[in-house]
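What follows is a structure written as C-alpha cells; I'll ask about it next.
A single protein chain has been omitted from the complex, and every remaining protein chain is retained in its original position.
Residue numbering begins at 1 within each chain, and the chains themselves are lettered A and B in the order written.
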Amino acid sequence: MRKQLQDISFRVSRYFRPLEPWHCGGLENGEQCPLGPDRKGRCRAQLALQDDQGQASRACRPVANLRARRQRVGWIAMIAVLAVLTLGFSYDSWKPLAMPGPLSVHHMSFGGEDCDSCHQAAVQPKSSWVSSLLGTHPSVDDAKNCIACHQIGEVPENPHSLPSDQLLSLTEAMNAHTAQLDTGNRVLSASLLVNVAQQFVGEEAKTPSCTVCHNEHTGSDQITQVSNQQCAVCHTASFADISAHNDFTDYPANRRTQIVFNHNSHLNKHFLDEDSSDLAPQNCIDCHRADSMGKKMEVRGFDTACSSCHLEQITGENRTSAKGIAMLAFPAVDTETLLERGVDVGSWPADSDAELTPLNLLMIGLLNPELSPQLTQLRALDLYDLRDASDAELDLVYHAMWTLKQSYFEMQRGGAQSMLASLQKQLVTDSGRAREVLGLLSPDLIDAAVSQAFPNLAEEMQQWLIKGLPALRLVAKTENEAQEATAINKVTEGENNEDWLAAAAGADEDDWLEDAADDTGDEDWLSEAAEDDSDDWLDEAVADSQDADDDDWLNEAAQEESSDDWLDEAVVDSEDTTDDDAWLNEATQDESDDWLDEAVAESAEPDEGDDWLNEAAGDDADSLDDDWLEDSLDDDNASLFDDENDIAVEAIDESKSVVTVPELLAIEDRAAAGGWYFEDFYLRYRPSGHADRLIVAWVELLINNTDSAMQSAMMSNVLSKDSPGTCIKCHSVDRQQIAGITRQTVNWLGKKASLTKHGFNSFAHQSHIAVIKHANSDLGVDEVDGCQACHKPNRDSDSSLAYEQEILADFQSDFYNLDKQQCIECHQPETQLANCTQCHNYHIGERVLVGMKIGFQSEAGKVKQTFSTQLE
Amino acid sequence: MSLTNIKIERRQRWDKPFAESWAEGELERVLDLPIFKSMDAERFPSQLSLQGIVRNDTRLVHYEPGDIVAREDDYGSSAFIVVSGEVTVVLPPGLPADLLGRGVVSQPEGWWGAIKRIFNRSRFNETRHYAKEGWDLKGDLRYQQGIARVHINNLEEQLADCQLALLGPGELIGEVAALTRSPRTASMVVTQPSELLEIRWQGFRDLRKYDDGFRTRVDDIYRERNRVSYLKALPFFSELEDNQIEIIAEQTLLESYGDLEWKATRRKGASSSVPSEPTIVEQGDYVDGLLIVLNGGARIVGKHHAGQQTIGFSRSGDFFGMHEIVLSHQGQTEHEYPVHQYSLTAMGHADVLRIPTDLIESKLLENLASEQIQQLIKQSAYPRASVDQGFQEFIGEHQYTNGRSTMVIDTSRCVRCDDCVTACARNHDNNPRFLRHGRQFSNLMVTNACMHCVDPVCMVGCPTGAISRRIDGEVVINDETCIGCSTCATACPYDNIRMVEISDPAGNPAVDAKTNKPIVKATKCDLCVDNKGGPACERACPHDALSRVDLTDTATLNVLLRRAANFL
Partner (left out) sequence: MLHSATRKRRLINALLLLLSCLLAIFSIRVAEVSLANPNELSGWILFTAVTVLLFYAARKRLSTLPLGRVAHWLQVHIYTGLFCLFVFFIHTGWQWPNGWFEIGLTVSLIGTIITGVVGLYWSRTLPTALTRLGDEVLYERISGFCAGLRNEAEEIVLAAVEKTGSHALSDFYTRFAHGALSRPNFHWRRLYSNYSPLHRHERKLMAAKRLMSSNEATAAERLQELLQQKDLLDAHFTLQGALKHWLFVHLAFSLPLIPLVLLHIILVYSFGLA
C-alpha cells in the first residue's frame, strides 16, 4: 500500500489562511511557524529574531497566496488598460481609436479623422462627454449636420419631412380612407410585435432622429434600414405584406393626362389606316420614355410622337375653312339704317362680311374703357343689320365703330406698337406676350389693309373731329339725339384730342360768355351756367384730360343732370333769340379756321398729303374724296389688268417653250410658311408650325382674361378645336378655382419627372422594362406590348370626355388601373422586393444634396472644410 | 482507500495521576474519611487497589469563598466529597450565564451587524481586542495547584436572590454527572474556605463497581435524583404514572461497556469489516430487557454471509430491543419469546440502561393504546442498511456517528477553490475555523471541522466552562473565558479543535505577563451561530460539494451517496 502523500497529522497542522496575501514558506512542508508573514510578505519570525539578535537566523521565504496573486493579475490588467486608454485619448489623433465601425461609401470622404464632420462631441472638451450622459440627446444636434448636406423636404425632422399642417391633413385623409378599408387587410394589426411597439412609441418618435433609420458605422453601404413594421407603427391600418395591399383605385393615373391623347382611337383606328399605318409607332416606348432616373415615363414630345400626323393640322394644310386665325377684322356695318336713325359712323367697307374678332373687342375695350362692360352686347349685335336695334345699341355701335376706326387710324399712323402701349397697360401680367402678338404685324400690311378698308379714313377722322355740329341740323324731333350726340361728341373729342379741346376751351370760352352777357338782359342762366356748370365741366374737362382719367369725367358728365338742364335751357333760350345762331356760327367758323391754320402749320405730311389738305381747304370734301378714291382704284386696276394681259399674251406666244408661269396662289396659301396676311377684310395670322410663338402668346394672353366676352370670343377664335392651330385639341386646359377666380392653365407639356422632387410613390419603369425584355415569357407577353402586361388597355373607355368638365380627377383612363396581383407575381412577401420602401418614399418633397461647409466650430476656431458637390 | 496502521503505545491506566502530588499526610487524611473507611479494600483487585484509586483518581482541592465548584449545564466529569467547609448549591434558575463564564447566547446578528463585520474585519490573524484592553470577565481567574478556577467577587450579592441548598462535610456531590457524563443540573459555589475531594469519573466508576455499599448509595441517590426524571423524559414512558416509573426505575440497571479511554482504540488499524468491539447483546439471544443507550455510542450489527455488517448506530436516548419485545407481545414472532434481530456492540464506550422485558410488557405495553403500539413498532423498527455499506463502516470506524453537523465534501465536485475556507475566515474575523482536509472514503471527505457531537467529550473538564453547548446543540467556545488549557483540544477524538496563539489588533503576539509564554486559545467551528444565514462554508461552496450533515441519518447519507453516484 502506497504511503500517503500528506499523513493527516491533523493535530499539528495549522489553519491554512487563503485570505492572507502571504503564507509561511513552512506551510509547504506542513510546518509553518505560528507568526507567519506580515502583510508585506516578510517573515515575522525573522523580523522578531532580527529585533532580538540584529540579524536573520533561519531564512523562511513567505509565499504569495494564489488569491492574492490572482487579484494582482486582475488589477494589473485593468490598470494597464486604463493607462492605455488615458494615453490614447489624450493623444491628439485619438479619433481612429474611438472609431466604432467602418463608414459607408457614401461618407467615405470623411476619413477616420473627421469625426467632427458629424459629431459635435469630437470637438468638445472631453470632460463634457460625461455630462452628455445626463444632458440632451446629442443625436438631435448631430442630426442637424445630416440636414446641413441633405436638404430633405420642407421640415426634414418631421415625419415624411412634411410641414405639420400638411401632415395633419394627410393623416386625416388617410384615416378617413382606412376607415373604409375592410378589416381583413389589417393583418399587421394582429401582429404582436407591432401591437406592443405601438404602446411604446414615445414623443421622440414624432420627430424621429436620422439614426432611427440610417445607421452609419455598420460597415455596410446600405445604411438605410426601414422595416415594414416600423412603417406600421404609425400606419396602424396598414398590412402585413404586399399580398394584403389595397387594390389600386387611382393608380397609376390619378388625373386626366395633360396631353389629350385617346389611346383607343389611335391604337384601334388611326394607326390602322393605310395612309398612316407606316407612320404609326411600333410599341409604347416609341412615344414614351423613362426619365433619366429610369422611374417616371415621359412623352417623347411632339416632334417625335405626333408631328408626323398632326403637323399639317396646325399649319392648316388642306383645311377647308380659313387657314389663318382672324386676328383683326374690318367688319361690315349697316350704315343705311344708321344714317336713317341719324347716326353717322362714317363709311365702312360695303362688301365686307367680317365680324369683330376678340382682338377687335380687346382694342375697343382698351381705347374706350367706357364701352368695355358693353362688349358682350356689342359682340352679340349683328352689325350688318341694325334695323331693329334700340337707341342704346345704336349709341353703342356709334361709339364702338368710331373707337375701332380710331384704333385702326392710330395703328396706320403709328404702327402696331401704338396699340402695344395700351395693350401692355392692361395686360401687365405678361407684356411680352402682347409684343409677340402684334410684334410680327408689319406696318405695310396694316397700311394696306386700313387703306383698303377705309379709303378716306384720314378725312373722316378730321370730319369726325369737327362732327357733332351737323347733328344739330336734324329735325327738332331728333334734336335731342343731336344735342346728345354733340355733347357726347364733345366728350369724345375731349378724351381723344386734348389739344383741340384745350384750344377750344381756352380760345372761346370767355368771348362767347361775355358776348352773351352783353346781348341779353337777364344773365341768370348764363351766370348760373358760368358759375355752376360750364366752369365746372370745363375745368374738369381740362383737369381730367390732363391727368387722362377719362372714366371719372365721363361718369360725372353722364350723371350730372345739370349739364342736361343746362343744355335744355340752352335749347329753350336758343329758340327766342336768333343772334345766338350767329355767334355760334362765328364761333364755329373761327374754330374751323383756327383748326385749319394749325393743321396746315403743323402738318409735316408728304406732298400728296399737302395736296389733299389744300384741296380740302377749297373744295367740297365729299366730291374730292370720291374722285380720289376712284382714281386710285382705276389706276390700280388698269395697271393690274395690263400686267395680266401682257403675261397671258406672252404665255400664249411662247407656249411651245416649257416655261410655266406659277399660278397666283390664294393669299392664305402664300402665307403657308406662316405669318400675317389680309383677306376678306380680315387680318389673319397663319401658324408657322407647332408651338408657334404668336399663337402660344395669343392663347396665353386671352386664356386668363376674366372678361366673359373675351373668353367666349377666344373659345371660338383660337381655343375651339377646329380653329387654326388647334392647340387645345391636344393641350388640355386645366381650370382651377384659386381664391374664388378660375385660373386656367394650358398644359403645353406632358407630365415631366423631377429628379429632386419625391412623392409618396416611386416606380422604377426602366428596371421593369428590362425585366419584361428578359422574362416576358413568364409574364405571358411579348416584348412589343410588354407594357400592356401591367397597363391593360380599356377599349371601352373614352378619355376625351374627361376634358369637357373641370374636375381633373374625374376622368376615365384609356387603361385599367394596375392589378395588384400583377405586382405580387414578382414581389413575393418573403422577398426584399415586398418592403414598403420598395414602392413608397419616406422623405417627401425636394431632396437635394448640397455641398457646404459643415463641421462644428472647435475651440481652436477652425472649421473643417469637407467635400463640396452640387447635385441639381 | 489508502489507510494504514499506525502503531502506537497502548495507554496505561494511571499513567497520569489526577493530582500532581499529595502533601504530606493528606492522602492518609483522605483515606480516613468515613466514606473510604466503610469500604472493604479486599474486594478491590490488586491492580486497582482502593488506595491506588484514591491516590491516582482523586485530588484534594481548596476553595476560597467565591470559587465556583461546578456550573450548571457543564458536562461534569468528576464527583466531589465535601471534606471540610460547606458547598452552596444554587438551585434553578441559578446564576447568570456570563457569571458562569459562558458566552452570552445572543440572537444571530442582522444585516447591519453582518455588514459591520465585513468592515471591522481585522487585518491580522487571531487578533483579540481584549488582548489589548484586558479581560472583561465577571469573575477573575485564580490558579491553584495549576488548576484554573473562576473566582466570583461579591458572591453574596449575586446569591442574594437565588434559591440555595447547603451541603456539609461528607456529602457526595455531582455523582450523576460523574456517573452518566450528563450536564450538571445546578451550579455549586463556595461561600467559605472549604476542602473538597474531587474524584474523576474513572475512579468514581471503579469505586462504584467494586464496593457494593458505595454502589447502592450512589445508585439510590442517582435514582431518586435523576433516573426517574430521565425515564419520564423518554418517549412513551411519559404515558405512565410516577409510581409505575419508580417501580421501573428501581429495577433498571446501569451498565457500562467498552474501554474507558476509548479514543485509543480509535487509532487501531481499520479494516473494511466491522472491528471487534465489546458486545452488549448478541444476535439471536433472548431479549431479557430493553436497552436504552445512556451515553457513548453503540453499533447495530447484523450477521451477513460469513461476516457482519453495520445496520445502523444507536446514540444516547435510543432504544434497542423494543421492536422485538413489542412484536412478540403482539404475537407477531415465530418464537413465543422475543429474540434479538441484531447484535449491539459498544463503539469504544457505551453506558446503557437495561429495563427487564417483563416490566416493559406489564408496565409499558399494557398501558399503551393499540395505535400507540403500532406507532411504537414503526418507530422502533431498525434502519435499513445504507446504500453503501463501505461508507457505513467508514463512518462507524471513525466514530463519525457522533457528529450532528459533520462537514462532508464531495471531492468529485470540489474544485479546491478554498472558497469555503475563505468564507469561514470572513465570518470569523479573518480566521478560518476548519481545515479542508480529512479522512476520505471514495469521493466523500470528512474534513477537520467540528461535528458538534451528540456526546461532546470536548466539553468534559473545561475548567472555566468556556466550551458549552447551545440549546440547539451547537458546541461553542467562549473565547474570552477560554484559558487555553487545551483540555478540549486534547479531549476531541477528531482533532477538530485548534489551539491558536492570539495577538492584539495591531498584530503583536500576546504573551503571558508572568511566564512570557504566548497566550493560546481553543478555536473550532461554531457553525456560524451568530450568522443569520447558517454555516458560511456550506453557503459559500459554488459547486454544492460541501454539506453539513448528520452521518447517522441514512436518508441524507443516501442523498450524498446518490449524488456522488456518477463517481462511485
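Everything that follows uses one rule, which is that contacts are C-beta pairs under 8 Å (C-beta built on N, C-alpha and C of every residue); 3 or more make two chains touch, one makes a residue touch a chain.
As the structure is a computational prediction, the values presented were derived from the model and not from experiment.
Visitor: Among A:A48, A:V105, A:A173 or A:V201, exactly one should touch the missing chain; which is it?
Guide: A:V201
Visitor: Kindly state which of the options A:Q151, A:T171, A:Q229 or A:Q417 is in contact with the chain not pictured.
Guide: Of these options, the touching residue for the absent chain is A:Q229.
Visitor: Pick from B:V293, B:V460, B:A491 or B:A540: which residue touches the chain that isn't shown?
Guide: B:A540
Visitor: Hey, which of A:A48, A:L97 or A:I807 is the one touching the hidden chain?
Guide: A:L97
Visitor: When the complex is taken as a whole, what residues of chain A touch the one chain not shown?
Guide: Those residues of chain A that touch the unshown chain are 2-6, 16, 23, 27-30, 63, 65-66, 69-71, 73-75, 77-78, 80-82, 84-85, 88, 96-102, 115, 118-122, 124, 128-130, 132-133, 137-143, 193-194, 196-198, 200-202, 204-205, 208, 211-212, 216-219, 227, 229-230, 232-233.
Visitor: In the complete complex, which positions of chain B touch the hidden chain?
Guide: Within chain B, the residues that touch the unshown chain are 2, 111, 114-115, 117-118, 411-417, 419, 422-423, 426-427, 436-437, 440, 442-443, 445, 531-534, 536, 538-545, 562-563, 565-567.
Definition applied: only the chains that are shown with their structure count from here on.
Visitor: Whole-Å distance, chain A centre to chain B centre, using C-alpha means?
Guide: 112
Visitor: Report the residues of chain B in contact with chain A in the complex, numbered from low to high.
Guide: Counting only chain B, the residues touching chain A are 2, 4, 123, 125, 418, 421-422, 425-426, 430-439, 448, 495-496, 498, 500-501, 507, 509, 518.
Visitor: Report the residues of chain A in contact with chain B in the complex, numbered from low to high.
Guide: 1-4, 6, 8, 10-11, 13-20, 34-36, 38-39, 67
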